[in-house]
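A single protein chain has been omitted; all remaining protein chains appear in their positions.
Note that the chains are named A, B and C in the order they appear, and that numbering of residues resets to 1 at the start of each chain.
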Amino acid sequence: MSQINKLKILNDPIYGFISITNPLVYDLIQHPYFQRLRRISQMGMSYLVYPGAHHTRFHHALGCMHLMQKTVAVLRSKDVAISDDEENALCIAILLHDIGHGPFSHAMEHSIVEGISHEHISLMFMDELNKEFGGRLSLAISIFKGEYHRKFMLQLISSQMDMDRMDYLKRDSFYSGVAEGNINSERLIQMLNVQDDTLVVEEKGIYSVEKFIVARRLMYWQAYLHKTSVAAELVLTKILKRAKELTHSGVYLTASEPLRHFLVHRIGLEDFTPEVLTKFSYLDDFDIMGAVKAWQFHDDFVLRELSRMIINRDLPKIKLRAEKFTKDNLENLRNYLMELHSITEKEANYFVFKGKIKNQAYNKEGEPIHILRKDKSIEDVVAASDQLNLKALSKPVTKYYLCFPKELLQQAAF
Amino acid sequence: MSQINKLKILNDPIYGFISITNPLVYDLIQHPYFQRLRRISQMGMSYLVYPGAHHTRFHHALGCMHLMQKTVAVLRSKDVAISDDEENALCIAILLHDIGHGPFSHAMEHSIVEGISHEHISLMFMDELNKEFGGRLSLAISIFKGEYHRKFMLQLISSQMDMDRMDYLKRDSFYSGVAEGNINSERLIQMLNVQDDTLVVEEKGIYSVEKFIVARRLMYWQAYLHKTSVAAELVLTKILKRAKELTHSGVYLTASEPLRHFLVHRIGLEDFTPEVLTKFSYLDDFDIMGAVKAWQFHDDFVLRELSRMIINRDLPKIKLRAEKFTKDNLENLRNYLMELHSITEKEANYFVFKGKIKNQAYNKEGEPIHILRKDKSIEDVVAASDQLNLKALSKPVTKYYLCFPKELLQQAAF
Amino acid sequence: MSQINKLKILNDPIYGFISITNPLVYDLIQHPYFQRLRRISQMGMSYLVYPGAHHTRFHHALGCMHLMQKTVAVLRSKDVAISDDEENALCIAILLHDIGHGPFSHAMEHSIVEGISHEHISLMFMDELNKEFGGRLSLAISIFKGEYHRKFMLQLISSQMDMDRMDYLKRDSFYSGVAEGNINSERLIQMLNVQDDTLVVEEKGIYSVEKFIVARRLMYWQAYLHKTSVAAELVLTKILKRAKELTHSGVYLTASEPLRHFLVHRIGLEDFTPEVLTKFSYLDDFDIMGAVKAWQFHDDFVLRELSRMIINRDLPKIKLRAEKFTKDNLENLRNYLMELHSITEKEANYFVFKGKIKNQAYNKEGEPIHILRKDKSIEDVVAASDQLNLKALSKPVTKYYLCFPKELLQQAAF
Partner (left out) sequence: MSQINKLKILNDPIYGFISITNPLVYDLIQHPYFQRLRRISQMGMSYLVYPGAHHTRFHHALGCMHLMQKTVAVLRSKDVAISDDEENALCIAILLHDIGHGPFSHAMEHSIVEGISHEHISLMFMDELNKEFGGRLSLAISIFKGEYHRKFMLQLISSQMDMDRMDYLKRDSFYSGVAEGNINSERLIQMLNVQDDTLVVEEKGIYSVEKFIVARRLMYWQAYLHKTSVAAELVLTKILKRAKELTHSGVYLTASEPLRHFLVHRIGLEDFTPEVLTKFSYLDDFDIMGAVKAWQFHDDFVLRELSRMIINRDLPKIKLRAEKFTKDNLENLRNYLMELHSITEKEANYFVFKGKIKNQAYNKEGEPIHILRKDKSIEDVVAASDQLNLKALSKPVTKYYLCFPKELLQQAAF
């Protein structure tokens, strides 16, 4: 354990300074598990649309911790009792909440391992760190798992207006330059309070909450679900799929040692031994992009062409619309491509495919955002807003896409 | 006319630089009518809530002109033909669109003169300037009056997403520090186009339009209709009313010469001779605040106490709610006050009064914001938005207020 | 005394939020003496060059207090003991340090009263408030006067890198849009420490101190000593001088009652009775500008023309250079003007005059900025900087000006 317990201060272009005040937090940040997050891009392939979006999970996690510190200070000033141990646990829980993210964050969440969410892997990392640090993460883990008796603490970690969302909207907006996604986290935090063990926003903050939700929706359509980055992330997924397929059929692929492990083995929940966790902890954006760089010279047509698309940003076309694409739409394009390159249907499916993306600015089924009325009653923001728009915002929006190589642009004119 | 026709550049903390490129525009800015706007606060009494909100109509008008220049450049890049004469006319029209504002902008709009909007007075100023400048403002005036055959030009001056709104939301947000009201005018302008002589926003800009409307709504509740500044502006109105009443009954009041004119004379539309316009052109915040400063030492109880409220920011309490206040609510408080200070009912009415304020983020009856679909069809943004929230936003919200002196706080506990 | 002792939060576009946490501070801010600062422009006539520069002494004083709170927190985190009473005293001292400023801040410092600095008047206000508040300002006053035994506390209030300078550079830069004057007050404060009862900057902060000094120098030449605002302020001074002269010779001038007092009476240090202080407390920008507005229609040629210059921003020309202007330069222009308008030499001197302005980015004679070396020794920043430039910056720069009406531009071609 580190002997360095003096104040450590980091520069952050968003908040000015981030202070690390607790030695355990400092040691966790120094740990290779956490340092790994420096090599995991926060916004996946979005940098192909927004060239500034190269910030990392590492920076985001620090930002979340900073907002948690601010929140604890505001809540205490409103006479919400939070002990020093609880404060540290909250900081640790939010710091580590995303530590289980794999390369390119969400972009590859279901390509490397199967049927395991990043939250689940985060928990495995936390348990492992808890062992290393002699049980000193137990309270943080208890809060993270929703087992702690003070429920509002989980809401600070995971709810529709948690520290995570506040930081990522602000940070993603900042680095991408999608200025409209910016939110006023300082004001939102200033409005937070706890009533009946529930995290609430004071009534006068209702317009800020509206703005927060609208900003989130905008970031979804403008950034997270931007059709170009969606296309890039789909291509990346296809590359991994193809790589696994080739590997399983005995073809040799250049890959880093940890990546090879996940290409060769199908890793599901039950396979996630501590050894696998260690392998996973060696995996980051560099393994993926390093492999894709090598694969752009591979013999396999599919793997090679898909890899080139990413490396040279020569992305497929993507159509996005409110109505589903028909089987016919797809098959016509696929058949054309099969003929053009003399490839099989299976191979062509790597280049021509359809699907859907979904966005819900506010999830009525999830943990709601609670508004604290002046009479101390609590209401869901959807009910509390004197405008109906929040209700509307909680209606999910689905869009359908069809992806195909640029050379088929003419054929896709339907 | 000025011989100075070289490029003139002004610093603006919001846009960096504002360039004045046309000599006529330069001369108009130099004119005393326009320089007067330096002494008219953009946000009325809001500085009593947001101490930074001391920016002026002068600065706002320059900002609007700057956005107009940017818009013309964007539209031209999209092959919308705009001649140099039209560009100058657009710049002049937006520069002068608010020149008719009286002291403290909207705060006193119906206190100085009666039944005359500031737009009407703006037009009178424009006509006067047109005479002085030998008819060179005719095209600008024609656009401003909606008489020019290219209808989209009026929409740039006056519609639900005109240069005026873009600048004031951005500027008011900047100077007040209500950061959430900030809008991305640069992006909005980038999305503008003209189709069928109609100003449109390209489809991909729809989320930005949503954000613009939500920001506007937020600025209304958080700034323009903030209950403290509403209270202050109501007090200011009452002061003017009392001052006129006293003047008409023969009591002498300290006042600047132009202000005295408007205290002594009831000025309606038909009375607005060029001489009156000249008087009006001498009137600004300094006349009002100068008078209020003097009146805080006047013998009249009502005038004195109201004036002190403004000068010392010792404002009345205001209750704001969705339901009307009853006649009883009002009378009880008023009677209590009458007794407390031994004043008449009429006098007490200056301190205890009720009313309503209204906000409509998007006005369906007004000039709509048009969205240009990819198939070149045009739709009202309310119909085009895949969320219903804009429809909800177009529903007006009314809130009722009751105002009373702080000393009646206990009596007002209903 | 106010019963309201709950947390009060103000919006500030620069720092986000400013919190008022102490009831006495709250009450001082509510006091009419302090509310007066809302009507005193921070940057004098600079708004004639930078149209955004309408911020007030009120806002600046709050900003200083905010920085003081931050500084106290940083120093405490470095184990500098500061009691709650000392913290409050520091906040009060910095809040009130400029309360003695007259209309338009420095612009008229020596026109209204004679031979009395604003610091002196600030102290009189503080003493008066101390009486009203039952001696609760005594510690603040003791620090302000340099009588308190902990010397570093005065350095926080008044030295070459005090809270005052940090806020005004940042605030003036923000509102004027002279972005280059911006300083990183947050970082500077983070680097502050106390060693041997001396306020020091830790060694690693030396580049930030350099930048602070250069920014200050830039703000002087670009904003505070911008030739146009210098010209405007000189005209304002001349107006006051003429107004006094006319008044003393029996001519009646429109003026507010408090302004009249200072026109009629010559007020020196010994004349500053509590009654005069009360008069002074009624005086602000509105009295001056209200008078100047009236005087633009006065019979006296000098008073009328000078007043018009300010109101219509029709300012005289000003030449600025490193060499003195000769007596000949001046006399030729003055004679020409006398003939042109048939005015006396004395009258012409109001329009044609010369003088000098001076700037010293760093004053070696003043309280130095101390750098704390890693070995705990203390050095003046000028000695500590490994570049000589700071030494250079401490050399005063003098520039000479010659002012004359625009109509004499041709005659001034020397």
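Keep in mind that, in the parts below, a contact is a pair of C-beta atoms (placed from the backbone, for glycine too) under 8 Å apart; a residue touches a chain by one contact, two chains touch by 3 or more.
Model, not experiment: these values are computed from the prediction.
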{"item": "Of C:Val25, C:Val74, C:Leu218 or C:Ile357, the one touching the omitted chain in the full complex", "value": "C:Leu218"}
{"item": "Listed residues A:Asn22, A:Thr56, A:Thr71 or A:Gln155, member touching the removed chain", "value": "A:Thr56"}
{"item": "Omitted-chain contact residue, chosen from A:Tyr26, A:Phe133, A:Tyr282 or A:Phe301", "value": "A:Tyr282"}
{"item": "Absent-chain interface as seen on chain B, which is shown", "value": "7, 9, 16-17, 77, 186-187, 190"}
{"item": "Positions on chain A where the hidden chain makes contact", "value": "10-14, 16, 30, 32, 35, 38-39, 47-52, 54-56, 58-59, 62, 174-179, 254, 256-257, 282, 284, 286-287, 289-290, 293-294, 297, 311-314"}
{"item": "Touch list for chain C against the chain that is not drawn", "value": "179-180, 182-184, 187, 207-208, 210-211, 214-215, 217-218, 221-222, 322, 361, 386-393, 395, 397"}
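Just so we're on the same page, only the chains that are shown with their structure count from here on.
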{"item": "Between chain A and chain C, centroid-to-centroid distance (C-alpha), Å", "value": "50"}
{"item": "Chain centre separation (chain A, chain B; CA means) in Å", "value": "43"}
{"item": "Chain centre separation (chain B, chain C; CA means) in Å", "value": "32"}
{"item": "Sequence positions of chain A contacting 2 or more other chains", "value": "187"}
